[in-house]
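Every protein chain of the complex appears in place save one, which is left out.
Chains here go by letter, A, B and C, matching the order in which they are written, and residues are numbered from 1 within each.
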Amino acid sequence: MRICGVSSDLALEAHAALRAQTGGEIPGVAVNRKSFTNGQVTVVEIINDIGTQAMGKPIGRYVTIEAPAIRQTDPKAHQEIVRVMTQELAAMINLPDRASVLIVGLGNWNATPDALGPRVVDAVMVTRHMFEYVPEAVEEGMRPVSAIAPGVLGITGLETAEVVEGIVSRVKPALIIVIDALAAGSVERIASSIQIANTGIRPGSGLGNKRRGITQETMGVPVISIGVPTVVHAALIAHEAINRLYQSFQQQIPPQEHAEAIIGQLLQPFGGALMVTPKEIDVLIQNCAKIIAGSLNAALHKTVSSQEYASYLQ
Amino acid sequence: MRICGVSSDLALEAHAALRAQTGGEIPGVAVNRKSFTNGQVTVVEIINDIGTQAMGKPIGRYVTIEAPAIRQTDPKAHQEIVRVMTQELAAMINLPDRASVLIVGLGNWNATPDALGPRVVDAVMVTRHMFEYVPEAVEEGMRPVSAIAPGVLGITGLETAEVVEGIVSRVKPALIIVIDALAAGSVERIASSIQIANTGIRPGSGLGNKRRGITQETMGVPVISIGVPTVVHAALIAHEAINRLYQSFQQQIPPQEHAEAIIGQLLQPFGGALMVTPKEIDVLIQNCAKIIAGSLNAALHKTVSSQEYASYLQ
Amino acid sequence: MRICGVSSDLALEAHAALRAQTGGEIPGVAVNRKSFTNGQVTVVEIINDIGTQAMGKPIGRYVTIEAPAIRQTDPKAHQEIVRVMTQELAAMINLPDRASVLIVGLGNWNATPDALGPRVVDAVMVTRHMFEYVPEAVEEGMRPVSAIAPGVLGITGLETAEVVEGIVSRVKPALIIVIDALAAGSVERIASSIQIANTGIRPGSGLGNKRRGITQETMGVPVISIGVPTVVHAALIAHEAINRLYQSFQQQIPPQEHAEAIIGQLLQPFGGALMVTPKEIDVLIQNCAKIIAGSLNAALHKTVSSQEYASYLQ
Partner (left out) sequence: MRICGVSSDLALEAHAALRAQTGGEIPGVAVNRKSFTNGQVTVVEIINDIGTQAMGKPIGRYVTIEAPAIRQTDPKAHQEIVRVMTQELAAMINLPDRASVLIVGLGNWNATPDALGPRVVDAVMVTRHMFEYVPEAVEEGMRPVSAIAPGVLGITGLETAEVVEGIVSRVKPALIIVIDALAAGSVERIASSIQIANTGIRPGSGLGNKRRGITQETMGVPVISIGVPTVVHAALIAHEAINRLYQSFQQQIPPQEHAEAIIGQLLQPFGGALMVTPKEIDVLIQNCAKIIAGSLNAALHKTVSSQEYASYLQ
């Protein structure tokens, strides 16, 4: 669990926390913001090792789309978000025509807040087999795309990275796109932000246990990751409540270990495995999965307009 | 949301909170405890109006089975728990042979922590139609049992009590048994306690919104309720963390409204709809549903031993 | 099982079979056809008792939309089909503003070909509760709509009509719309035809066992039924194969009882419960459910354009 902002899975949160601490610009990090009708896009670029050191994240590009309308059942807003996400994805993907892509949906399909990856894999358009088995059905502008949800350690007995590595060694994609559910630093981020990064998945990030990362180093091909916060750790909520209350009275916040001991006791016998989710998490995950799958379809295949695939997702 | 112990959905918690406050016996309330290998059974009997007033619950019998082994994948322990629950149910049911029973699984099948009722309905043995359509298949000792999961307001547009009333008016069971997921007062109760009560379901109890109760008064026949805590409200965790921390420093706890304002802000934009659940909630709900369905099968049909139905649940 | 065309669940098939037999117009029955890009609409109107006698169906309007594109993943075609179906539904519904509608999804959610009704109920927009609980969220042109999937006899122990009657007695809708999966007379109808009728559901029709119908007579309010063929009975396939083969040799077809005995033996030990379905039935049911739910949303609420709801179905 990561409870201080700096090591948040979201570069955006890490950057904001760091600026709050230091009160100034972060060297080695460039930030750009632009707005659209239903939200904003923030690009955090970690340029060099100084940036990496400060942010605790590898050099790379981290794009965050913030759009609270993801949570609403609002087709028009969703279409705009798909359009924006398609552009950001397309800019990052940058592959020759017909170069093959493997989509990997991380997470546990039996645990709703962790099921984002598998749901995207269910919804995304898969075409790789058509190139071999029904080439006559392949349309101009299509690209070979395959997709797999490798499951989690507890239900397969297999380390996720092992499974993905094995498949990559046979399928030899030109690019891997990994989708994962994240733990947010605050409740309002749940199902309202989507992060796209060109640095892959680091060990220990996301909701599940990951001993090894899924990155260009481990896989031998570029890895883009797409993440959406779907939970906040219960302990983090408790810590925040305490901190805010003490601050409001301008009392001195008790030592971190003290609060941790009390919160640890409170969350027995589940400890770090307690998650805070909204009641309607099933619907929220479904909304996110549709938006991500629609954007992937439009960004990966030239023949698919984002309009079309926003409007019709299996 | 009910955050103070006295109005907990569990009579056991309400009673403990009240004793902690008053420091003595509660008049109008009798409590009995007995142990079994994997846990204990507590019977809280609210005897008269004085007890009702103190406990905030109607006159009746509230049996709580506490057995943390429900959370483990431990077949032998589960069999013992089914045996104990079968006895407690059988003692409460007390119907003539062949009197008909309607099982009602409350809750939302699309929201895991609220899906306990529908899962029990899926797993329970249904026999009512056999008496009419295939009487030759009815075995000695069987009773006509029907079961329905009426859904929740948000997915049907119908008040649960309306649906149940309508069905009861046609089906005319001799007894209704209602299953519902509850919000607990503490994390350690999640999926470890089962409450059986002969007072039905009060309005506002359980996880969903209920404007009207399902009780002997509203339904015209006796109603037994079975409830299992599956979540704790996120706000309650935050309140508890604050209270315990201040207590540990022997500081004065800040005014309730002050903490509430801060916690309310922290839980924006979801408010009371934020739930704390363990990651493995899907498995826990499945364990509970099997134990409850097995106990119902054995308690309702004389031919079904609890042994048998513990050991084989669809 | 209904194996001769005349008693098919589809008025269209019954009419065609009858014309093939008699070689002329059917008195008391009017038929109209119109085409659209992706298919055609046939309206069979049974005008009087002579028509009823000939067709084996009550007086009423039977609209069949035939559109093989339902089976393809073709968003544009589906949008056109939704537009056409919305018009046909709107013409049949004909209710005052704000008159309340109950949608009933018949069938068994655990048996894919029989799950059409429950899937439509999952996908349709439900609004009745908003009028009471959040009136400020009700938009101009909305109508109170509720929806329930009552399950089937084998999983509830309850006769479907009992459950619906009970709910209707409490909810008092101005109109009931019932969705059901049908057995077709030929394989090519599977997931390619949608029948809308204003005569309700007769006992024995559809895939499940129904002792009593859901009609204006039994329910006290008008009932519109929507049906889609999703299976062909295995016995019917076998009969057809035999008939066609003998015909092709101009041999005399063996006596019906003889073929029935042989086919009955062949289909042991499952008998009439053997269904022929395409492998991809899950996807086909999903396509049909989306199209029906989209059309219902647009036909029931003035604010929802069929365009919009074709394009965005939960």
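Note that a residue touches a chain if its C-beta (ideal position, glycine included) is under 8 Å from a C-beta of that chain, and two chains touch if they have at least 3 such contacts.
Owing to the predicted nature of the structure, the values given are computational and were not obtained by experimental measurement.
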item	value
Contact partner of the left-out chain, one of A:147, A:228, A:263 or A:293	A:147
Residue in contact with the excluded chain [from C:24, C:96, C:135 or C:269]	C:269
On subunit C, residues whose C-beta touches the chain left out of the figure	68, 110-112, 114, 187-188, 190, 207, 234, 237-242, 244-245, 248-249, 251, 254, 258-259, 262-263, 265-270, 273-283
In subunit A, positions touching the absent partner	122, 126-130, 133, 144-148, 150-151, 153-159, 162-163, 165-171, 209
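Throughout what follows, only the chains that are shown with their structure count from here on.
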item	value
Subunit A-subunit B separation of Cα centroids, rounded to whole Å	37
Between subunit A and subunit C, centroid-to-centroid distance (C-alpha), Å	42
Junction residues of subunit A, two or more chains touched	283
